[in-house]
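Of the protein chains in this complex, one is absent; all others appear in place.
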Amino acid sequence: MYLPKLEQFYKHKEMDEGVLGIFETPEAIMEAAEKTKEKGYVGFDCLLPFPVHGIDEAMGTPRSGLPWVTFFAGLFGCLIGILFQGLTHSYDWPLNIAGKALNAWYAYVPIIFELTVFSAGIYTVVALLFLAGLPSPSRRILHKDLTSHRFGLWIPKSAKGYVESDVVSFVKGLGGTEVTVVQPEKQK
Amino acid sequence: MSLAQAVREKLDIPDLVTGGKSLRDVTSDITKPNEDFPTSLWWKVFTLVLTITLVDVAIIGYLFYEGLYILGINNPVGWGFFVVNFVFWIGIGHAGTLISAVLYLFRQGWRTGINRAAEAMTIFAVLVAASNLILHVGRPWLGFWLFPYPNERGPLWVNFRSPLIWDTFAVSTYLSISLVFWYIGLIPDLASLRDRATETWRKNLYNVLSFGWVGSARAWSHLEIVSMVLAALSTPLVLSVHTIVSFDFAVSILPGWHTTIFPPYFVAGAIFSGFAMVVTLMVIAREVFNLKDYITPKHLDNMNKIMMVTGLIVGLAYSTEFFIAWYSGNEYEGFAFVNRAFGPYGWAYFIMISCNVLSPQVFWFRKLRYSIPVMFVASLVVNVGMWFERFVIMMTLHRDFLPSSWAMYTPTLFDYAMLIGTFGIFFTLFLLWCRIMPVIAIAEVKTVMPAKEGAHH
Partner (left out) sequence: MMKDESFQKEKKSHWMSYELRGTHREKELQKQEFYTSPDPLIQKIKAGDFDRKTFLKFMGASVVMTSVGCVQKPAEKIVPYVNISSISNEGAPTEQYDFVKHGHSYHYASVCGGCSAGCGVLVKARDGRPLKLEGNPNHPISQGALCASGQASLFDLYDSDRAPEPMQIVQGKPKSSDWVVLDKDVREKIKSNAGKTVIVTKPLNSPTSKDLIAEFLKSIGGGKHLEVGFYGSESSIAKANEISFGKALVPNYHFDKARVILSIDCDFMGNFLSPVEFQRDFAKRRDLTQSNKAMNQFFAAETHPTMTGTSADQRIPLKPGDQRKFALVVARALSDLGVGGAQGVSGINLEAAIAELGISKDLVQKVAKSLADARGASLVVAGGASAETSDAIDLQIAVNMLNSMLGNDGKTIDPVNVRKEGKIDYSENLSQLSQDLKSQNVGVLFLYGVNVAYSDPLGEWGKLLHQAALVVTVSDRLDETAMVSNWLAPLSHSLEAWGDSEPVQGIVAIQQPTVRPLFATRSFEDSLISWAGGELAGSKNFYEILKSKYSKKTNWEDLLRKGVLGQANKSDKGGRSFRGNVAPLASTPSNLTVSLYASTALGDGERANNSQLQELPDPVSKVTWDNYVAISPQYSRSSGLKLNDVAKVTVGDKSLDLPVLVQPGLHPEAVGIALGYGRTAVGGIGNGVGQNAALLAQGKSPNSVYSGFSVKLESTGRKYKLATTQDHHMMSPGVLMGTAWKERPLIISAKLQDYSQNGKAGIPEPEIPKILINGKLERSKGANPPSDVPGSEFQYPGYKWGMAVDLTQCTGCGACVVACNIENNVPMVGRDEVRMGREMHWMRIDRYYIGDPEKPESLEIAHQPLMCQHCDNAPCETVCPVAATVHGSEGTNDMVYNRCVGTRYCSNNCPYKVRRFNWLEHWNEHDLLGGEHYTFKAQPPRNLGLNPEVTVRARGVMEKCNFCASRVAETKIKAKNEGRKIKDGEVLSACQETCPSGAIVFGNVNDPEAKVAKLLKDERSYKLLEYLNIGPAVSYLSRIRNNA
């Protein structure tokens, strides 16, 4: 049986201190991700201009758990739809409308459906924004090409066994063209 | 290699991005229109549509002040151009969702060239449609009464049995879902714009718009999933919305409206008109913004095929209606349809038939499917035809049960002005959007680039 696991709801971690390596092609970053996973730098991340397929496997991140949010939110919306229409017409405000039965449930189906879709969609997006840590316009941009045509490998200071010089050389070894050490922005 | 590439190779589909572009080229090409100063052509078109919009707004003000009597609607024909426009624009909107959602689920790589623009079209079309719905009521300032909101007059709710309430929910749901679907797709592209930006104001603007997206792989995988989820939600949603719109008519007891065929028939019609509109816009966009390498004839060919199929479905619906009308043996039903074709509004009916059923037949020929002028004209013709289809349906009102209450509907200048105005508003929004946001999904295009893309640097 397939049940939601906590690790499926991994969050985007802010990148304030660590090492950033730039790669030129999707293939390169895939390879780099594989290596980094084997090396065991837990909590590393990649910065991609477009979703490179297969990167998740390479990085070893599990499948996102957001569909579960969709499922339960949808269920919730459906329930609201049924109860709201049924209760208003049958109990709160019973009216003789064209002599139709008070609880003419088949007339409620369209709205039940719409509410289901609405709440499913909206809650899912809200959850997405939460997990992706959006919106945060103040977030710092590590490199301007990372949203255009180059790929970044990020190893945070928090990673297990992080030793700056080792990491730098490791990333260089992976074929990172530019490797920079990122220091936290000092508060102005 | 990406799944899209695999599919492409398997089916041996011609490249969706031509001209051997690199990733950098893609970004710069697509964002170019957003960064350059608008071309004179853009200015010309924009001033035109903006003027139309302003005139339209003025007329709306006058409508509020004077009331609906300035329009052509009367006692038997209670719904006129406004409701026609509403159905028309909702239909237009559906194509956007279909392209972005349905084709997404079917992993149709070719959609990437057009889906963003199509989604934008959806949103603007739905906005225009909704505005028509509100404006056509007698007391528009009370339009919010159509929503069941808690109030101190209580208990006071709405009548959930009324198709108009279903409409209210369907349209608002549709609008919000399309909006988020569209925007989460936009976020990464806005981020690219932000990172390319040189002026500070532009940087700040896109920084805010892009929510501070940096492209972390974890965020990407969430986003990918959500896009799929929303696509999966939108597909039934789009069907439901036009089904419900058709209920506005099918649920009534009017001969010619009260037919069970309406839901599928309306949905097919919606896809039909929507794709026509997309073709129209795309043909213009690829000329104006010089995106010929991203919106290739292949894209257009696919859409033309869909247009032809849906056109045939619609034609089938027309004939089925007539058969059933005759088969029912009901004098009112039968007369309604004879009157539809041969009555005072027969001319509209034949415009509809020739535009919707006959014109798409040109797409049987590959040559014509690939010819830009032909498809441009055909798509325009189909748009006209679909507008007339809704007009014909509306005119069913003018002769119903009691001959004593029959009358004609003659639209006034205000009706025509409002019709033109809807196009004005739509294109104004669309052109503005083209300026500030990329018309093509940059990130998604990159996923379907020909093999070895970006290798040369």
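Residue numbering begins at 1 within each chain, and the chains themselves are lettered A and B in the order written.
The working rule: a residue touches a chain if its C-beta (ideal position, glycine included) is under 8 Å from a C-beta of that chain, and two chains touch if they have at least 3 such contacts.
As the structure is a computational prediction, the values presented were derived from the model and not from experiment.
When the full complex is taken into account, the listed residue touching the unshown chain is B:Trp145, out of B:Phe106, B:Trp145 or B:Tyr327. Interface note for the absent chain: among B:Ser22, B:Asn159, B:Ser354 or B:Ser371, the touching residue is B:Asn159. Across the entire complex, the residue among B:Leu50, B:Val137, B:Val288 or B:Val309 in touch with the chain not shown is B:Val137. For subunit B, the residues touching the absent chain in the complete assembly are 62, 65-70, 72-79, 136-139, 142-143, 145-146, 157-159, 161-165, 168, 248, 251-254, 331-332, 334-335, 338-339, 342-343, 397, 399-408. With the whole complex as reference, residues 95-102 of subunit A touch the missing chain.
We take it that only the chains that are shown with their structure count from here on.
Averaging Cα coordinates per chain places subunit A and subunit B 29 Å apart.
Note for the complex: subunit A touches subunit B at residues 10-13, 15, 24-26, 33, 45-53, 55-56, 59, 61, 63-64, 66-67, 70, 84-85, 88-89, 92-93, 95, 97-98, 100, 104, 107-108, 110-111, 113-115, 117-118, 120-122, 124-125, 128-129, 131-139, 141-142, 144-149, 152, 154. Of all residues in subunit B, those touching subunit A in their complex are 1-3, 22-24, 26-27, 148, 154-157, 159-161, 165-166, 169-170, 172-173, 176-177, 180-181, 184, 187-188, 191-192, 194-196, 207-208, 210-226, 229-230, 233, 236-237, 240, 243-244, 247, 442-444, 446-447, 454-455, 457.
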